[in-house]
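A single protein chain has been removed from this complex, and every other one stays in its place.
Should a chain be cited, it is by its letter among A, B and C, assigned in written order, with residues numbered from 1 in that chain.
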């Protein structure tokens, strides 16, 4: 087998015969995560100060490796009959996206403002990982969430209504006492979100007796607000996994049959 | 088809043939949400100051559109045989409610005190949305919650008892040290609610060793207090969705049968 | 029917023919809750000061009514063949408990120290309510929790281990920097409980980088700690309600059969 053919089997999941991610793709994922980590650490002055050259060298090295990976993928793309020549691969959405992320890293290597653009790199990890064993789990979770999207949307609508009502109550009750924190409904909403999600930073809180009564009611209702989507998702996952297992059983009736005979 | 008949099919869900909300009703919902948003933003001094005329103009415009919508609904109501003439529609609870919300907006346009009355407008969104695809989801969620109302009531009763016991304990232990925060049972309840709901603002907390032991017990029990209604709701949703799917299957036995054949 | 017989049917659930609580027992429950509420409000100096006589009068009145209720229960006890004369009823554990709670209220009417003893009164509400429709729900919830007691015990054991490990880590890392908050493992436990339960008062928190890394790990593990008992309880409730419904179906096979035909 030629080197090109071997590399193609390593890098192109469509040509891979064994299940799971190939060692080369694991390495690429690791490379992207490492590049991400370096970009995160670089923003910390205590780490960057005095090590600017080191960070720049690491960035150039990692970007060079990603560029090399891109070049190799272009080179071996002719092994995959799905692409009609290397130009067809270069024009494919996946390859264009890969090139863009490399250009983004190059363009933002000298500053930290472009960090958010770099997050796009992580989508590559997602794309590669989807081809591994996470693919089925991803589909199951996505299908479960999608199957209850209307019910979850209803929960969000209830949450929004509750947010509005509790903000308005606290604005009316506490607005005059703490104008800085509750002087308008948008301001009271900051408190309301912190309370309904049970985060409770404690930077703003009611001080009047009536305000505390409404705050207590808001906090208690917030529990229901968490319990409702949790309950909906729990039931959705239960159904999705049952369906998945039933499908697996039809394909391979020998396994698990005894366990399901009673149910 | 006349303009009146066309408008009737757009505005009156009972006359609509296609499923879901009509474009006109989507627009009305959007209008109500926009009016709500303007009313919320208007309470913020940083936004209102210097823009009083702008806000007033927007309010008048939005209220005018809602009044126009009301007038059109009255005009086209004769297309629906359920109403015996326009006066019958005007007297119907839905139309009376619509008129009231418009009058409330007019009456409170010049101040912020009437904000809570305006929330009634959102009930219109709920009424319109109930006719769309949210209707079934709403029924399923409501039925699930209703089917476990006794168990959820029991959870609330336990929560109340726990609130009382933990407040009393902290009042006895911390009352003398922090009279401002724990000097009476109602005062200690503010701390107790913040702890049991795991909000934990941090404006009040025990400082004695014994107080912290009781607070730790309260916080740990609070987890069970959240887990119990969540578990009850999860099981209720699971049952409700299963029943709904079973009902859908009876009506349309062709679909999903394969998935359920094993279970 | 004599007055005594009528009162017996009202007060003694064993003699009542209709389901649910009798109006008289609802009134008794209300009386106890009112007495509880007065006792709670009485501890608040802002409410008590200047109203000592009023509170005392209300306490005497409520206690008088409870004493009257006790006397009536003794009087009508001969209607229930289960008691061999009034002395047998007076000696029964329920009646002794009732008398004790009245004596506790009398003994503590002039101070607030005995408040915790008064909580025993609420057990009477529980005892009366157990005879109503809450009885089945209470049994279902209790059975569900009991059926998973070993698994829930395991969760508690994991939580305890996690509490110990995270406290020990923070004690080692932050102990020297913040001796007041993390200077010993028992002190670090106060922070650990607040973090694992996601209460997060914010009175103590790590300030070193390493301390924050361990705290982040603790907080993330805390989510699993809440998810585990919630998941266990959700599955327990699901099973318990299914069993309860199946039992109800066997007794009354006409209802709900269609819904369960598919499953």
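Keep this in mind: a residue touches a chain if its C-beta (ideal position, glycine included) is under 8 Å from a C-beta of that chain, and two chains touch if they have at least 3 such contacts.
Given the structure is predicted, the values throughout are model-derived calculations rather than measurements.
Participant: Any idea which chains on screen the missing one touches?
Facilitator: So, taking every chain into account, the missing one touches A, B, C.
Participant: Tell me which residue among A:140, A:161, A:217 or A:246 touches the hidden chain in the full complex.
Facilitator: Considering all chains, including the one not shown, the answer is A:140.
Participant: Hey, which of A:28, A:62, A:76 or A:236 is the one touching the hidden chain?
Facilitator: Within the whole complex, the residue contacting the unshown chain is A:236.
Participant: Which candidate, C:74, C:88 or C:219, sits in contact with the chain we can't see?
Facilitator: Final answer for the missing-chain contact: C:219.
Participant: Just the residue numbers, please: which parts of chain B touch the chain that's not shown?
Facilitator: These residues of chain B touch the chain that is not shown: 198-202, 230-231, 234.
Participant: Which chain A residues touch the hidden chain?
Facilitator: Per the touch rule, chain A residues meeting the hidden chain are 36, 40-41, 43-46, 113, 115-116, 119, 122, 133-134, 136-138, 140-141, 144, 159, 189-190, 193-194, 197-203, 225-226, 229-230, 233-238, 241-242, 258-259, 261-263.
Participant: In the full complex, which residues of chain C touch the absent chain?
Facilitator: 148, 150-151, 153-154, 161, 164-165, 168-169, 171-172, 183-187, 194-195, 198-202, 205, 212, 215-216, 219-220, 222-224, 226-228, 230-232, 234-236, 238-239, 242-243, 246-247, 249-250, 260, 263
Following the convention adopted for this analysis, only the chains that are shown with their structure count from here on.
Participant: With chains as vertices and touches as edges, which is it: line, ring, star, complete or other?
Facilitator: Graph shape here is complete: every pair of chains touches.
Participant: Same or different, please, for the chain B to chain C contact, judged on whether over half of the interface numbers appear on both copies.
Facilitator: Both copies, chain B as well as chain C, present different residues to each other, with under half of the numbers appearing on both sides.
Participant: So chain A and chain C are the same sequence; what rotation in degrees superposes their CA atoms, nearest 5?
Facilitator: C-alpha superposition angle, chain A on chain C: 180 degrees.
Participant: What is the distance in Å between the mean C-alpha positions of chain A and chain C?
Facilitator: Inter-chain centre distance comes to 41 Å.
Participant: Going through chain A residue by residue, note those that touch at least 2 other chains and give them in order.
Facilitator: In chain A, residues 198-202, 230-231, 234 touch at least two other chains, as defined above.
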